[in-house]
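One structure is given below, encoded as structure tokens.
With one protein chain removed, the remaining protein chains of the complex are shown where they sit.
== chain A ==
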Amino acid sequence: MGGERPGAAMPVLADRAGAAVVASTFRPPPQTPPRKGEGLPRLMLLGEAVVVGALLLSVCGPGTALALEPYEVVGDAIPRPLGGFTGDPAHGEQLVRDRERGNCLICHQGADPREPFQGTIGPPLAGVGARLDAGQIRLKLVDASRLNPETVMPPYFRTEGLRDVSPQYRGKPALSAQEIEDVVAYLASLKTP
């Protein structure tokens, strides 16, 4: 889930059981301390002082908080589009699949059963457009905890009340208002379970 920085390598590893393991979730931090060579341990470094915790965090500094587009919750929905934007369902579909941006399939089974390694944590997304209307979907994406405080569904359009956010994401919502609208337009179109 967003475990990878843009540009980091994405190895496909073969597990000895034969099944291909697509290294997908919770990838190692790309900035591990300096190491001489991968694979087998090399012990020739003995005696060299190695800097502990030289973590070379390539962070772009604390994000500056941008004011999010305001919205109004009515019942279990946000009836009006964020920022008055019109959603693009094709881009929404991309965002849902994109491992870096939406990364929804880490937890949800999407509409395409051919997609490998989908999650079983949230409800399947097929047919969600028949179960919920656009306004209800919008609120689930923006901040599902308004409906269920214990929810596991991450808030995709919220910056307040979050703790220890990594500097590169700090002060920014996971998806922009336009992107939320794109995803809403896509999900609302998924009528068949």
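The definition used in the following text is that contacts are C-beta pairs under 8 Å (C-beta built on N, C-alpha and C of every residue); 3 or more make two chains touch, one makes a residue touch a chain; residues count from 1.
Convention: contacts and distances are computed from a predicted model.
Engineer: Which of the following is the UniProt-recorded protein name of the chain this complex doesn't show: "L-cysteine S-thiosulfotransferase subunit SoxA", "Multisubunit potassium/proton antiporter, PhaF subunit", "Cytochrome c biogenesis protein ResB" or "NADH-quinone oxidoreductase subunit M"?
Structural biologist: Per the UniProt record, the undisplayed chain of the complex is "L-cysteine S-thiosulfotransferase subunit SoxA".
Engineer: Among A:Ile78, A:Ile106 or A:Leu190, which residue is in contact with the omitted chain in the full complex?
Structural biologist: Within the whole complex, the residue contacting the unshown chain is A:Ile106.
Engineer: Name every residue on chain A in touch with the hidden partner chain.
Structural biologist: With respect to the unshown chain, the touching residues of chain A are 1-3, 11, 13, 15-17, 19, 21-29, 32-33, 35-36, 38-43, 45-53, 55, 57, 105-107, 116-121, 145, 152, 154-155, 158, 162-167, 169-170, 172, 174.
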